[in-house]
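Got a structure for you, questions after.
Note that one protein chain of the assembly has been removed; the remaining protein chains are unaltered in position.
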Amino acid sequence: MDFTEEQIKRYARHIILPEVGGEGQEKLLSSKVLLIGAGGLGAPCGLYLGAAGIGTLGIADFDTVDLSNLQRQIWHGNKDVGRYKVDSAKDSIERITPDVKVITYKEKISSDNIQELIADYDVIIDATDNFPTRYLINDACHFYGKPLVYGSIFRFDGQATVFLPDNGPCYRCLFPSPPPAGLVPSCQEAGVLGVLPGVIGAIQANEAIKIILGIGTTLNGRLLIYDALDMKFTEMKLRQDKTCPLCGENPTVVELIEYEELCEFKA
Amino acid sequence: MAEYNSELDIKGEICPFTFVRSKLALEKINQGEILRIIVDYEPAIRNVPRSMEEQGHKVVSINKINDTDYEIIVEKNGLKK
Partner (left out) sequence: MAIIVRIPTPLRTLTGGKSEVDAAGTNILEIINDLEKTYPGIKERICEKNDQVRRFVNVYLNDEDIRFIDNNDSKVEDGDTISIIPAIAGGTSEKKKFYLNYPQEVIKDPLIYLIGKNYNIITNIRSASISNDIGIIALEVEGEQTDIEKAIKFLESKGVSVEPIVLDIIE
């Protein structure tokens, strides 16, 4: 593939890097990434992936933009309030570059449609905000062999890691089951510093790009913990759990299940 | 004049795009082959060779070829042997 004059200028700073080069940029331009969640994590992640020239960027979110999103979901603006988040996201990517084919999905992700949704993509990014969808994405990526870049935030705390298929660990090795509904912080307790998803979402974009290029060392096997209040990054070992219900020796989750009910189980 | 396998004329181009285009041209030739780069932007005869060597390519020679132009002769991965 030959770059256009515009692409040579646009991606000059990538091409200069020995680890990327023209060959790496071609890989990015022919890669397909699915971003699930077009909110706080999805915004910085999607913007950087778009700017990096990810050839096909799928964005899945059934939600619409609310004024209270704008404190952190930086690809939506005032004029987007009330629009579908994926439409607003597509516009903001297209404002940056003509190189990225943005495919939007407005359906809610479920056990019924996730296989078809992720099938075409090289890397899946979990930028969601709730436990049922996170377990659904994790399980589907395990069953269908997709690398998954995980990021999560709450108040001032962020977490990020990479789950690779066949190679464990998975999200269930980290947290075997979600909190029961009553122990999830109530509405009044919830909240998030607007910058926090910016930091974690950008890390997710970075990891996705590294996976596509096959460079560096990803967070696979390490859980990155970010404390925005103390400004501390720490990392924990993340091991495959032999007793993991999904990828362990005697799995109990052998197909996609009903995830909405998952959070109501008593621990 | 040196032997070369391929030639890149980027007169009119300035840094860092002189290096960007040189690097893209190098990616298209085989290891050990020689690329001749022609530039007319004087700082490029220092910047391009320095960047080439940083990335493992051997700068065989740099020559002024007329009043305005220079050639930079580079061997792909020549420093990685």
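So that you can tell them apart, the chains are marked A and B in the order they are listed, and the count of residues begins at 1 in each.
In this text, a contact is a pair of C-beta atoms (placed from the backbone, for glycine too) under 8 Å apart; a residue touches a chain by one contact, two chains touch by 3 or more.
On a predicted model such as this, the values are computed, not experimentally measured, just so you know.
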item: Displayed chains contacting the withheld chain; value: A
item: Residue among A:92, A:152, A:204 or A:220 that touches the chain left out of view; value: A:152
item: Among A:81, A:164, A:202 or A:256, residue touching the chain not depicted; value: A:81
item: From A:7, A:31, A:92 or A:128, residue that would touch the chain that is not displayed; value: A:128
item: From A:70, A:223 or A:257, residue that would touch the chain that is not displayed; value: A:223
item: Where the unshown chain meets chain A, residue by residue; value: 40-41, 63-64, 66, 68-69, 81-84, 108, 128-132, 134, 152-157, 159, 174-179, 183-185, 187-192, 197, 223, 225, 227, 229-230, 234-239, 241, 260, 263, 267
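As a convention for this text, only the chains that are shown with their structure count from here on.
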item: Centre-to-centre distance between chain B and chain A (centres being mean Cα positions), rounded to whole Å; value: 40
item: Footprint of chain A on chain B - complex, ascending; value: 16-17, 19-21, 23-24, 27, 51, 54-56
item: Chain A - residues contacting chain B, complex; value: 3, 8-9, 12, 15-16, 18, 21-23
